[in-house]
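Missing here: one protein chain of the complex. Every other protein chain is in place.
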Amino acid sequence: MTLHQMTSKDNLLALESKYCSWGDTVHYAKELNIFKRAEGIYLYDQDDVEYLDLQMWYSAANFGYKNQRLNEALKRQIDTLPQLACQYLHEEKIQLATKISQHMEKTFGVKGRVHFNVGGAAAIEDALKIVRKHTGKNLMFSFMGGYHGRTFGATSITSSYRYREPFGHFSERANFIPYPYQFRCPEGKDAKTCCDLSCLKRFEKLFESEYYSVLNPKNNNCEMGAFFIEPVQATGGYIIPPADYFKGLKKVLDKHNILLVDDEIQMGFYRTGKMWAIEHFGVVPDIVVFGKALTNGLNPISGIWAKEELISPNVFPPGMTHATFSSNPLGTAAGLEVIKLIEESNFSETVPQKGKYFVSLLNKLQKKYLQIGEVDGLGLAIRIEMCQKDGFTPNRELTDAMMNIGLSGKLTTGGKQRGLILDVGGYYKNVFTLAPSLYITEKEIDLAVDLFEETLQKGIVTTA
Amino acid sequence: MTLHQMTSKDNLLALESKYCSWGDTVHYAKELNIFKRAEGIYLYDQDDVEYLDLQMWYSAANFGYKNQRLNEALKRQIDTLPQLACQYLHEEKIQLATKISQHMEKTFGVKGRVHFNVGGAAAIEDALKIVRKHTGKNLMFSFMGGYHGRTFGATSITSSYRYREPFGHFSERANFIPYPYQFRCPEGKDAKTCCDLSCLKRFEKLFESEYYSVLNPKNNNCEMGAFFIEPVQATGGYIIPPADYFKGLKKVLDKHNILLVDDEIQMGFYRTGKMWAIEHFGVVPDIVVFGKALTNGLNPISGIWAKEELISPNVFPPGMTHATFSSNPLGTAAGLEVIKLIEESNFSETVPQKGKYFVSLLNKLQKKYLQIGEVDGLGLAIRIEMCQKDGFTPNRELTDAMMNIGLSGKLTTGGKQRGLILDVGGYYKNVFTLAPSLYITEKEIDLAVDLFEETLQKGIVTTA
Amino acid sequence: MTLHQMTSKDNLLALESKYCSWGDTVHYAKELNIFKRAEGIYLYDQDDVEYLDLQMWYSAANFGYKNQRLNEALKRQIDTLPQLACQYLHEEKIQLATKISQHMEKTFGVKGRVHFNVGGAAAIEDALKIVRKHTGKNLMFSFMGGYHGRTFGATSITSSYRYREPFGHFSERANFIPYPYQFRCPEGKDAKTCCDLSCLKRFEKLFESEYYSVLNPKNNNCEMGAFFIEPVQATGGYIIPPADYFKGLKKVLDKHNILLVDDEIQMGFYRTGKMWAIEHFGVVPDIVVFGKALTNGLNPISGIWAKEELISPNVFPPGMTHATFSSNPLGTAAGLEVIKLIEESNFSETVPQKGKYFVSLLNKLQKKYLQIGEVDGLGLAIRIEMCQKDGFTPNRELTDAMMNIGLSGKLTTGGKQRGLILDVGGYYKNVFTLAPSLYITEKEIDLAVDLFEETLQKGIVTTA
Partner (left out) sequence: MTLHQMTSKDNLLALESKYCSWGDTVHYAKELNIFKRAEGIYLYDQDDVEYLDLQMWYSAANFGYKNQRLNEALKRQIDTLPQLACQYLHEEKIQLATKISQHMEKTFGVKGRVHFNVGGAAAIEDALKIVRKHTGKNLMFSFMGGYHGRTFGATSITSSYRYREPFGHFSERANFIPYPYQFRCPEGKDAKTCCDLSCLKRFEKLFESEYYSVLNPKNNNCEMGAFFIEPVQATGGYIIPPADYFKGLKKVLDKHNILLVDDEIQMGFYRTGKMWAIEHFGVVPDIVVFGKALTNGLNPISGIWAKEELISPNVFPPGMTHATFSSNPLGTAAGLEVIKLIEESNFSETVPQKGKYFVSLLNKLQKKYLQIGEVDGLGLAIRIEMCQKDGFTPNRELTDAMMNIGLSGKLTTGGKQRGLILDVGGYYKNVFTLAPSLYITEKEIDLAVDLFEETLQKGIVTTA
């Protein structure tokens, strides 16, 4: 069979079925599409059907598919220095690290450095290395509902047992703490009344007696070296915490010398309207981990920023870690252009405005459909929690149906055949986590909401 | 400070010193260069000094810097589908997996599938997942001198204690077995006389009694699930094993149901004159891990191929693992073009020829300089072991000096100012591991050897 | 120095200071005594001062010091078969295992077997072995406030971080769950109002979503193999749970195939008025662990009973575990006589009566002294929680003072110089855990309470 023959959908799916591992997430979908091109907020399949994408590669393509400016920067690098071993320097690496560190200094008033790697999970592992070296502790706190990646180190601090189950014993399994998920309050309180942060008080109580298992109060030494957080839980369902939660949490951590590691892999780079989501919550993290949108998806480069005391050459000296592609020139060039683009934009204004508009439309929808249990958003990180008609019991069936209806590319809203790309998350797999392009227009939002409503109506029928 | 001002070498190095983590390997060098462009077998610094590169990004850029054909393929993808969430399909992913799996079928007569990830270490972690799931074992065998990456899972099976030391206890530390390193025989035998594989017999003996700690002979159940190998040790110093070693090893592993995982991250894609280095040694691996040269360094995509029985959807079903960038379209497009380029080339002839020529020149050099303890090569994976005048005692000082002399860009061989890029490896950091472009010409090899000799002469003076 | 010279208190303490490890708990006391003889409920020091003992070796000597019947049985064994390798059988071993298993059949209607070891911690490790073999899980649930011993396996499931802290990483650290400690309700509820078991509901909630970190709901597979409990927390402060707690807990465990391991090391053998404390709470454990009072302290023999399906020869075959002294004949003979003594007594009536009387006197005391925050008891396991005058804030200082006053042997209640042996436990080290001889008389209880009051009065003065 020649390559040409192989490109029909049927042929390709036959080959996929035979030669591709199904161990990734492709086969979560009922029917498989093959996508051919992308532009702006749209994906196109082999038949050129247009899919409005509300997830943008789980927030990796914040700046739109095939963003010309970023693509040009990448091509320029291809034409000059496409390859360079990471033990040698090139200017884009230095400039990118400088830009990020200077943002930190300006925003948080703290000096630090950047270390690159590839893939978010590997950056999480680098953060773990810094924590383990600095604190001498192998164990961490992290959140129930949290997700930090799928390497063994990252899986150890990722809450879902399903990810560990097939692979035997995990010796560094984190101590998982309930996340302040107001709509489904871990304390069983009513989401609509004012949150009293009692889950935070429960956490604080752990440090009162050695018998609560985490602290030796005699010397204030905690068994866990750091708390790994997502300021807005991503895979967990774009859950936005109460405004004062992290300030309170940081106070507890500081009291017991526990580091705060801020995982911004999905929320970073203005998804929430700020460079980092944590900037909304009034605390200074000790380590920030980033990836995904750093290159708008053009290269898997990722990285961490850490406070100088954790990463200065005398505590994190040459050879502490290494990855062939860590600061690869194509990745740093794309990343650097992203930062420049950000500097020249005003996302801190436009993203909240767009988010507000998007949420306002969804709120209207919520009033029409009992099945929309909650709509919430921070910038353009937006959640829609699908429920039974009681507005609370998770409705996974409907959520699944809607996702598959969107993917089938047979919607008709807006006068032509279209698809809608939705991503499902949440503790009960009943939350649409919306991550549209930061360049989405009001008109496109209108269309998106209309498509969503069509999908919802069809989903209700299907699952009735 | 503006970006423009930042690009002078002094300014850049000042920023690097302040904002970049030194925890990678950049600061292993005495003096730092900044490279500006690359082409063919050459790197160029800011002053346009030309450096002949004999390491090619540790064998990631096998097909030459700025290879036009591969670069064009990447650009085409940038212009059509630069981004796509990995839960959706695009044809290049399917074609690339198909090509690799079909190569396996043809070469080894075994069916299997490909699973992608980013960065070699993450692919190693995927291999560990498959082994842990299939065998129920957390522990592995691997080689002393072996290197498989720096995530926690990969570090657990990487021999050097220096990599684990700063990070506390490693609960899955591998059982490390001596590698058949003939020049420094673990059995203390003379390298020049015929190897009797006594290190292999020693390994075999471990399975004789439960008291040797790895097997319950009553049910032939081994504590280790797999043996992770590099057929030619890479970081360990491009060490080539005796021809029959792996055949013997596989027999032992098969007898006790231990999987063989073949790490081809550095040796794959014709570095040794064959697609995989293991093809020289007459055994069929259960899992193959690859990365680096898959895209000629244009994208960090990596992957594993595993036998159907280990990776079929019923044993490695959807959701077993995941990475945002695993089968990113830019990576698969570059990878697919690499495979096509390979199919249309005759590397299996040219690489051995070039390697033979290169080694023959180095052998001549060895006769002139007592400090060259050993020269060996498989295809274009070539080792030069630097020693004291006894031709055996490791000479790290000379090796370091030569590496730095090469990097300083002040060689004069060939009539102009030049540099020479050498990579140092080996158990005693006294081995030059040469990985030239597979397109290197005889003339370029002549120049490379001349530059190497100049470097050696200067190194001998410096360290005298 | 001859042995004779060595026996003066000063000499002995000088030797102790020099040659004995201080790593046990001897040096918790401010001043050290040396005890010379014991009888009934009394200890005597070198000057023959009498100490009324309210802890009886943490409940190891339930049947009184120097119990003649038990001592005679031990001596008979010394005169016939004092030694026998545990790979050979002697009748007392078989009879003791039979007696215990038959008690289980009668009480719980469940068949099972007994496995012996020495020391409670080793028996806990045997229970862990059975759980790990049966479930394939290395991880366990256990209670905050729980204590199961100090070997590494037992320490992993013992809550206090202080016990793990000096010894590096613990790869099997349990998932510690709050215990239903009503006086200091983990839910912050008022102890005096009716308990609504909301801590149990919180535990139950963990199983609702994979994101709560312990269950894969798709296949109902839990990451933890068993829940290790003390029905009445011992070291934790003789805390008695709400009547229905364990019934509810067992229901959750059964639903998710989690074993219940009942640690009766301190509460077994009628401390609470029943053979096992768990008999009060209406659930059938899968494994029972016992030790201490099995021999009235005459031999460290311990053991487990497990349900047939967990311990039958086909699942727990010869060689699964071993200990030289596991079923040593002196231990089994003493244990067997204890069981016969129990069979011929009516502890199930007398112990509750005595306990009730004891608690009633303490309740009177509580009304006089604000510092007694709580008095509670189950049989002759009695707790007195010492507080500040608010009756709630833990008062460790007063508790310590009282313990040391009792130990100093200078009380005068009852008309002669006396001491009082008190044991301190509790999450805040402010609880007297009373474990008097099961043969204590009402008169002795009167004396004990009077001595306690004298100690309390002096303690209040000292700490004022």
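Chains here go by letter, A, B and C, matching the order in which they are written, and residues are numbered from 1 within each.
Just so we're on the same page, a residue touches a chain if its C-beta (ideal position, glycine included) is under 8 Å from a C-beta of that chain, and two chains touch if they have at least 3 such contacts.
Please read all numbers here as calculations on a predicted model, not as lab measurements.
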Omitted-chain contact residue, chosen from C:L52, C:A97 or C:A333: C:A97
Option touching the unshown chain, where B:T7, B:T25 or B:N221 are the choices: B:N221
Residue among C:S142, C:S171, C:S213 or C:T455 that touches the chain left out of view: C:S171
Per the touch definition above, residue among B:N67, B:Q87, B:S159 or B:T399 touching the missing chain: B:S159
Residue in contact with the excluded chain [from C:S213, C:S326, C:N395 or C:N430]: C:S326
Given C:L12, C:V110 or C:V284, the one touching the chain that is not displayed: C:L12
Residues of chain B (touch criterion as defined above) contacting the omitted chain: 137-139, 144-145, 159-162, 164-165, 169, 171-173, 176, 186, 188, 198, 201, 205, 208-216, 218, 221-223, 236, 427-428
Missing-chain contacts mapped onto chain C: 3, 6-7, 12-13, 15-16, 18-29, 32-38, 43, 55, 57-58, 60-61, 65-66, 71, 74-75, 78-91, 93-95, 97-98, 100-102, 113-122, 125-126, 128-129, 132-133, 136-138, 149-153, 162, 166-169, 171-172, 291-292, 296-301, 306, 311, 313, 316-328, 330-331, 340
Residues from chain A at the interface with the omitted partner, ascending: 136, 168-169, 171
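Criterion: only the chains that are shown with their structure count from here on.
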Chain contact graph, described as a line, ring, star, complete graph or other shape: complete
Classification of the chain A:chain C interface as same or different, half of numbers criterion: same
Fitted rotation between chain B and its twin chain C in degrees, CA, nearest 5: 180
Reference chain A; chain at largest CA-centroid distance: C
Distance between chain centroids, defined by C-alpha means - chain A, chain B (Å): 32
Geometric centre distance via CA averages, chain C-chain B, whole Å: 58
Multi-chain contact residues (two or more partners), chain C: 169, 171
